[in-house]
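Sharing a structure with you now.
What you see is the complex with one protein chain gone and the rest in place.
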Amino acid sequence: MMLLFYLAAVVAVIATVCVIVQTNIVHALIYLILSLLAVAVIFYTLGAPLAAMLEAIVYAGAIMVLFLFVIMMLNLGQNTREQERAWLAGRGWILPALLAAVLLAQLLYVLSGVEGMSAPEQVGVMAVGARLFGPYVLAVELASILLLAGLISAYHLARKPGAEDE
Amino acid sequence: MLDLIWLLPTFPLLGFLILALAEGKLAKGPAGWIGAGSIGLSFAVAALVAVSFLQSGLESHTVPIWTWMSVAGFDPGINLYLDGLSLVMILVITGVGFLIHVYSTGYMADDPDFSRFFCYMNLFVFAMLLLVLGDNLLLLYLGWEGVGLCSYLLIGFWYDDPYNGYAARKAFVVTRVGDTAMAIGLFLLFAQLGTLNIQDMLHAAEAEWAVGSALPAITALLLLGGAVGKSAQLPLQTWLPDAMAGPTPISALIHAATMVTAGVYLIARTHTLFELAPNVQLLVAWVGLITLLMAGFTAMTQNDIKRILAYSTVSQIGYMFLGLGVGAWSGAIFHLMTHAFFKALLFLGAGAVILSLHHEQDIFRMGAKRKQLPVGFLCFLIGGLALTAFPYTSGYFSKDEILIAALEVEGQGLWLWLGGVIGAFFTGIYTFRLFFVVFFGESRGHHDAKEVKGLNIALPLFILMALSLFGGWIPVPLDAVFSHGAEHEEHHISAFMHGVMIALPLFGIAISYLFYGSGILSAEKLMSLPGSRALHRFWNSGWGMDRLYDFLFVNPFLYLARVNAKDIIDAFYDMLAALSRAGHLLIVRTQTGYLRWYVLSMAAGLVALIAVGVLL
Partner (left out) sequence: MMGAIPVEHGLILAGILFSLGLIGVLTRRNIVFVLMSLEVMLNACGLAFIVAGSRWEQADGQIMFVLILTLAAAEVAVGLGLIIQMYRRFQTVDINVLSELKG
């Protein structure tokens, strides 16, 4: 299990690095899916099977497909590679990288003192569901409202201008 | 019936509100009816009030309307107080005011700002009524400042001409000097006696303060400061001649009949204070005397018909102050009333003359107008006779009363009397100089003058003529107000003195006739005497008071203002503003509009926050 965790962790980090340096957007998306699946494996190793399933189905599945649709609609991909390359050519990445490095160093410093091991037992769907519809029921309702709002606004934003005249 | 006095200020206030809210969109007909009608209604109420007041035995009467404010025991009310003094004042204000309003509907008929004029006029009458009816000093002060404001608005009525605006500002600023003194006086009175109610205050002052002690002297002096400012007495008299820039009915109503006499009213109302400070009271007399003499000299040298009348007004108010100063309280108020009649008559007559001559005001460009302007001629004849105290005209009685009272003052009485009589002599000269130059001799311009027609102009003039002639017989119910003065004694005066008092003004008229009426003596010859031209110039400029004040106050102030044009204190605040602007410009550069830049700053902030958290 430990081996699985570290393996998945390495895969996730490498895939993520590939996401942020890729010039081909479709390839980047594939790497992102890979990264998300690796994280799903990590979830499983940490004893969270429900989260692992949701990560694979909703994140790597549904949301990434949404990205794919948009990329197809905008007809991005091969023909934008040159442009991406030009955009990435400058020195613009140094400062953000530096900043992120500092942030990472800080995180490492803060987290280095954390003691404790992950629990050996799995927290199953039952436990999660019971709590979700117990004390967290209000949060669930709010999440549903958020999704509804997202749905409506996405519909409104994405339609063609002037469509409301019809 | 007496409770109706709350209606008195209400009608002009309503008129003002209607005219003001109509924004000048009202036609001239309705505007004139509202403007003059509101004062007419007020006068009707005043007449009713007067009748019932006289029948009820001259008892003073307070009508509370409501409490203005109530703060920790300080609760000045809006209460109207009626006694003989305020009765005389309201009758003069509404009566003469009504006549002048009616006259104005004719005089201002061609003015495009007709309704604005009546709007201000009504506001003025409202404020003036509040001033004389208020039972506490705060309400009095409200009216006092209200009439000052209206005076300012009306002097600058024709604001297109910058000179009028200058004259209005001058009047406002100069009277403000006196008003400040008066306000301090009110503070002092309230601090010392704990009340602003005039009657309570006077009783308290009488009970607590000794005659001749310091406090009444100081308060009386401060109140006198307000009075000389409003009433254009020395040393604050310089604004009144310039105030003639306003329309002529304004000069008649505000700057002759009512507002400028507010100072006289104030002193009469607080006469107890002045009696407690005999030195200040004597000062009042001397201020009046010197003012009346100086103004008399100046009036003799003026050429502008309205300025002559303005200096004459200053001089006549000087008589009232003289009367107040020598303790002839009711004499002074009596003179106030008769002066309101004949000076309103003179001003309105002058207005008719000016209007007939297409706004000509220089008397030496008139001449021989008695045939063309018979009504104006009659106005000036009757008004002039009353002004010079011709026997049995209205001015004769009132001036007599003042001068006789002056004679009875111990020590300086003879001097005061002599000064007053000499002033009367000058009055004769300047009044009839004006009269002869305008209506006799040869015509020096405007040969085709035609008298302005219209009943609304003629009728007020005739009523005022009657009042000027016979107003001296009107009994004024003032004894109850000034009961503790020495009013009741019969005046004893030698026949010789009396003869002098009658003869000197007539002598003045005769001199005027010799110079200007018959041409036997020539003013030009007099002018060719050595030094006379300089003297003429000196008097003509009002004894150089304007130049003196320019030198003493205006120019140093302007110099300081120029030096401090870049305000030193402001520099500090300007620096603050410049700093914050620089900081703003600095920060505005960070707002690039690039989303990535914002994200970067957020991340940097996050890093900094965590750094703080880690380090602490």
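Order as written gives the chain letters A and B; numbering starts at 1 within each chain.
Operating definition for what follows: a residue touches a chain if its C-beta (ideal position, glycine included) is under 8 Å from a C-beta of that chain, and two chains touch if they have at least 3 such contacts.
As the structure is a computational prediction, the values presented were derived from the model and not from experiment.
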| item | value |
| --- | --- |
| For chain A, the residues touching the chain missing from this view | 1-3, 5-6, 9, 12-13, 16-17, 19-20, 25, 28-29, 32, 35-36, 39, 42-43, 45-48, 50-51, 54-55, 58-59, 62-63, 66-67, 69-71, 73-74, 76, 80, 84, 87-88, 92-93, 95-97, 99-101, 103-104, 107-108, 111-112, 114-121, 123, 127-128, 130-132, 136, 139, 143, 146-147, 149-151, 153-158, 160-161 |
| Touch list for chain B against the chain that is not drawn | 588, 590-596, 599-600, 603 |
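The rule is simple: only the chains that are shown with their structure count from here on.
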| item | value |
| --- | --- |
| Centre distance in Å when chain A and chain B are each reduced to the mean of their C-alpha atoms | 87 |
| Residues of chain B touching chain A in the complex | 600, 603-604, 606-607, 610-611, 613-614 |
| Residues of chain A that touch chain B when the two form their complex | 95-96, 99-100, 102-103, 106-107, 109-110 |
